[in-house]
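Every protein chain of the complex appears in place save one, which is left out.
Showing chain A:
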Amino acid sequence: MLARSCLRSTRGVSAVRNGAVNTTKRAASSTSNAASPFALNVAGTVSTAMAIGSAAWYYHLYGPELHAMTPVEEGLHPTKYPWEHAKWNKTFDHQALRRGFQVYQEVCASCHSLSRVPYRALVGVTHTVDEAKAMAEANEYDSEPNDEGEIEKRPGKLSDYLPRPYKNDEAARAGNNGALPPDLSLMAKARHGGIDYIFNLLTGYPDEVPAGAVVPEGLNFNPYFPGTGIAMARVLYNELVEYEDGTPASTSQMAKDVTEFLNWSAEPEMDQRKKMGVKVITITLALFALSVWVKRYKWAAVKTRKLNYTPPSMGGKHTNGH
């Protein structure tokens, strides 16, 4: 486009020149043939070449996107999966949440904490009250100081938070070769790619490292982790967990369930939020319809009136006092 418009303008210029030359020619009636078709062709070709060349040069300079990091350093972008619960009118699959919690507890919880989720949050979501109470009671928590000022242990209550696998971050690092297993409570919101990233990361460990790739000692190759060297080894294998509802526990099934569970832990209000959204839209639509009706009602008199103007006849034989 640029080249074409450039060409057109050159043509225009040469046409002007042509005209000018022609007039001088006519005036002086000389025999100069400066405006031969050959010269015009050359001018057109050269200007086209210039236009294309400059565009190409510009693209060469500024066209390619610059990346601060190599693709390896950036990591493979997570593939988008058609999550059912992510649709605007769908809720979490609470059976999947229950299975996901089971996977978290049996697999992830040995390294990763879920410190923002209390047992009471599970009630009505994944477990019944009694189940949640029983799970809470299986853990010990510090109680109030007794008469001697000693802090005794007490069984957990619904209001207690899920226990963390390590006392503190330092202990967690010491137990994991210097790498800190992050808290998973908000992980679905904390990583670029969200739940797709988690699912891809969990299932993305290749059977063999691509040729030539260097994996530092103590790290594992995972294409989705920025830098591809991740301290967490592959943990999910087929039939690692036995689901209580009998779902076949393939690697991707466990990954899907635990990812949906982590989505819930990061966004427990999702079901309510979507429901509220539908309520808001419904009520707002009703109110809007009402307001349209009221407006039409109020304006009916104005809109349907008819103005009749009978001009007074000017001059003539009007003698009735005007």
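Just so it is clear, contacts are C-beta pairs under 8 Å (C-beta built on N, C-alpha and C of every residue); 3 or more make two chains touch, one makes a residue touch a chain; residues count from 1.
Keep in mind that, in the parts below, contacts and distances are computed from a predicted model.
With the options "Cytochrome b-c1 complex subunit 6, mitochondrial", "Vacuolar fusion protein MON1 homolog", "Large ribosomal subunit protein uL29m" or "Ubiquitin-related modifier 1" in hand, the undepicted chain maps to the protein name "Cytochrome b-c1 complex subunit 6, mitochondrial" (source: UniProt).
Annotation: of A:56, A:129, A:233 or A:294, A:129 touches the absent chain (contact as defined above). Touch with the hidden chain on the side of chain A covers residues 71-72, 76-77, 79-84, 96, 128-129, 200, 203-204, 206, 210-214, 223, 228, 238-239, 244-248, 250-253, 256, 275, 279, 282-283.
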